[in-house]
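This part shows chain A:
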Amino acid sequence: MTMIRLARMTLPALLLAATGLSATEARAETRTDFKVAWSIYVGWMPWGHAAETGIVDRWADRYGLTIEVTQFNDYVESINQYTAGAYDAVTLTNMDALSIPAAGGVDTTAVIVGDFSAGNDAVILKDAESLEEIRGRSVNLVEYSVSHYLLARALESVDLSERDVSVVNTADPDMVGAFQTPGVTAMVTWNPMVAEIAALPDANIVFQSGQIPGEIIDLMAASTAALEENPDFGKALAGIWYETAALMVSDTPEGAAARAAMGAASGTDQAGFEAQLAATRLFDDPADAVAFVTSPDLAGTMDRVRGFLFDKGLLGPVAASADIVGIELPGGVILGDPGNVMLRFTDRFMRMAAEGAL
Partner candidate 1 sequence: MRAINIRPGRGTALVLGLLPFAALAVAYLAGSALRLAENPSDKLLPALTTLAASIDLLAFTPDRRTGDYLLWADTAASLTRLAWGLGIAASLALVLGLLAGVLPVMRALLAPFVAFVSMVPPLALLPILFIVMGLGETSKIALIVIGITPILIRDLMLTATALPREMIVKAETLSASSWLIALRVVLPQVMPRLIDSLRLQIGPAFLFLIAAEAISSDAGLGYRIFLVRRYLAMEVIFPYVAWITLLAVLLDLALSSLRRRMFPWAEVGR
Partner candidate 2 sequence: MTALSISHLWKEYGDQIVLEDVSIDIGPRSFVALVGPSGCGKTTFLRLLLGQETPSRGRILIDGQPLPPEPGPDRGVVYQRYSVFPHLTVLGNVMLGPEMRASRFLGRRFGAARRALADEARAMLAEVGLAGSEQKYPAQLSGGMQQRLALAQALMMRPRVLLLDEPFGALDPGIRADIHALMRRLWNEVPMTVVMVTHDLREAFTLASRVVVFERPRDRPEERDRYGARLSRDIVIWPPRLAGRTTPYDTDRMPGRDDPTPDAAAAGTTRQAEGRTHASSPQP
């Protein structure tokens, strides 16, 4: 199974490479066909719901586009497919956007800042009340993921470092089962697993993403090249997002139905989904998102994130410093190498939504 997945990832890439075609070159000048990948997570469920209920098609038609939305069971796989050029946009976190496509030379723009985690990610200890007791334990988490980042931030907060614990890479679908085995005493993971594990009698949440607000950001990011070819793609994405998000938070029967549908699609129910939503700072109002992305705090966050990634060797094994990949922020501020800007935050499309200009 896993081998097939690996083959699926590399073979199309090899074929593309061998014929000298890339996904972008193969298309005509003004592109109208775009492909979007997304995976199951509370902050990204609106994309699936929008595709199912025809919201995607409506906005695509409005700009004369065809947008194909594909759901991935595997988050990393969806990012890898995007990085390999098979998709034009993908849902991912700010950290993964920097470490995978941007570090891989795929110029990526964060079209929409959808939400940030405010409790969806958590450090959980077994039979222990305080974070300090994590010292000396082995911690199960998905290495190099936002969980790993959260652990680093958690350890920092109590003057510990990663040297004080040992990290065991564990696949996210197995987290809930793993926590119930005697050998596992510390874990970092995200929802819906956090909710499941927290419900176990001996589990205690000792640190969660609400304590580092705004640092784990969920994005809809598109390839900068695709946006340049046809900026309408970005507008359509913004239109889809804010229409669906408004529906999602509305206190109407339609809103409740949408939340129930998204809950079902993510393997829980309306109540479970609403609980996850409560641990998420969702930007359903574009003005809030513009304010978030233009605030000077974002530069600090991204600086911490790139420092973490560099420390883990994720900006490339031969990277000399965290500056190797340039990050452009709204207002023209650039972190790192201005000659190698590969990740861009912009308020362009969200501002259009806020101004009703879509």
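A quick word on the picks: all candidates are chains of the complex that A comes from, given by their letters.
The rule we apply is simple: a contact is a pair of C-beta atoms (placed from the backbone, for glycine too) under 8 Å apart; a residue touches a chain by one contact, two chains touch by 3 or more; residues count from 1.
None of these values were measured; they are calculated from a predicted model.
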### Message
Going by the C-beta definition already given, which one of 1 or 2 is in contact with chain A within this complex?
### Response
1
### Message
Please output the residues of chain A touching candidate 1 within their complex, sorted ascending.
### Response
1-3, 6, 10, 13-14, 17-18, 20, 22, 76, 80, 83-84, 96, 99-100, 103-106, 138, 140, 143-145, 166-171, 174, 177-178, 180-184, 313-314, 317-318, 340, 342
